[in-house]
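One protein chain is absent from this view; the other protein chains keep their places.
Our next item is chain A:
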């Protein structure tokens, strides 16, 4: 069975981004970029399914700038067999990404698509669900456990009240939560091997989809800054401050 893993190049999760002085966006110049952490988990899950013999081929795909080739190479070093870059320097929003992925799904016909639940730049948490809708597939979002058996996939989902398990017919979309697995590191030999794996570059026009953004960003601001308060010297002082100064207990 073939698995498609869409991955996004984003700001490294350790970076605290800064808003540009003209409020047009966040400053991404010279900022460390990486594969979205939830996408790393998606790649890892696909690789584990391949190691279990459930999956035969893993195709990684990214929509973004030329530099996203780095993240696709990383995915291949981690175990993806080949990858596709839909190259564009324009901003593409989740609905557009989902349409592009739908076109790739039509070509590749994967039985499973594993995405991250959320990209940590836009924090949208939309793409997997949108792709599932466009492709007419069921979805198992926020997965903490995935089991493929008998032509179905069972997904345990992290929900607000606890855990929920659903069973989906294949083909299906799964989006990953943090607890699904702990991604491995790419070994040096695998990084070398990944350089020789196929990386196909396409354009949005090749896919025949309209990726024009439908939402415009008017401005981007700093959140209200919280300033550090005081250090208290003892539990007694803390209780006193909470009772008599903050009046919250």
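We take it that contacts are C-beta pairs under 8 Å (C-beta built on N, C-alpha and C of every residue); 3 or more make two chains touch, one makes a residue touch a chain; residues count from 1.
Convention: contacts and distances are computed from a predicted model.
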Legend entry - Omitted chain, identified by the protein name its UniProt record gives, among "Electron transfer flavoprotein subunit alpha", "Heme exporter protein C", "Aspartyl/glutamyl-tRNA(Asn/Gln) amidotransferase subunit B" or "NAD(P)/FAD-dependent oxidoreductase": "Electron transfer flavoprotein subunit alpha"
Legend entry - Candidates A:19, A:33 or A:199 - the one touching the absent chain: A:19
Inset, instruction - Please pick, from A:22, A:89, A:123 or A:150, the residue that touches the omitted chain in the full complex. - result: A:123
Inset, instruction - Write the list of chain A residues that the hidden chain touches. - result: 11, 13, 16-17, 19, 26, 38, 93-95, 98, 117-118, 120-134, 136-142, 144, 154, 157-169, 172, 177-179, 214-223, 226, 228-232, 234-236, 238-239, 241-242, 246, 248-249
